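Just one protein chain is left out here, and the rest sit where they should.
What follows is chain A.
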Amino acid sequence: MDTQLTLDQIAPGARAEITAVDWDALAPEEAKRLRALGLDEGARVAVAHRGIFFGSDPMAIILGRTTIAIRRAHARAMQVKHP
């Protein structure tokens, strides 16, 4: 079990399942928005694109039929496992 694996470590093209989210690490409004978009425990996602320039920020995450852009900081709060 790689418990420390977080979404920001997932390479473009790879899939992951969100196992836990550290909501306290995020601003309340942002946590609400991420939840409303479905980026929550149990969500199966794929990383589609990483941003340009340094830090590969932001990230485009595919969830079902939507693509959602988030910052690396958000992805870092999401623990994932390989599906």
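Here, a contact is a pair of C-beta atoms (placed from the backbone, for glycine too) under 8 Å apart; a residue touches a chain by one contact, two chains touch by 3 or more; residues count from 1.
Rule of thumb we're sticking to: contacts and distances are computed from a predicted model.
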Candidate names "Ferrous iron transport protein B", "Response regulatory domain-containing protein", "NADH-quinone oxidoreductase subunit A" or "Carbohydrate ABC transporter permease"; UniProt protein name, chain not shown: "Ferrous iron transport protein B"
Of A:L7, A:V21 or A:I68, the one touching the omitted chain in the full complex: A:I68
Hidden partner chain, residues of chain A it touches: 26-27, 29-30, 32-38, 40-42, 48-55, 57-58, 60, 62-71, 73-74
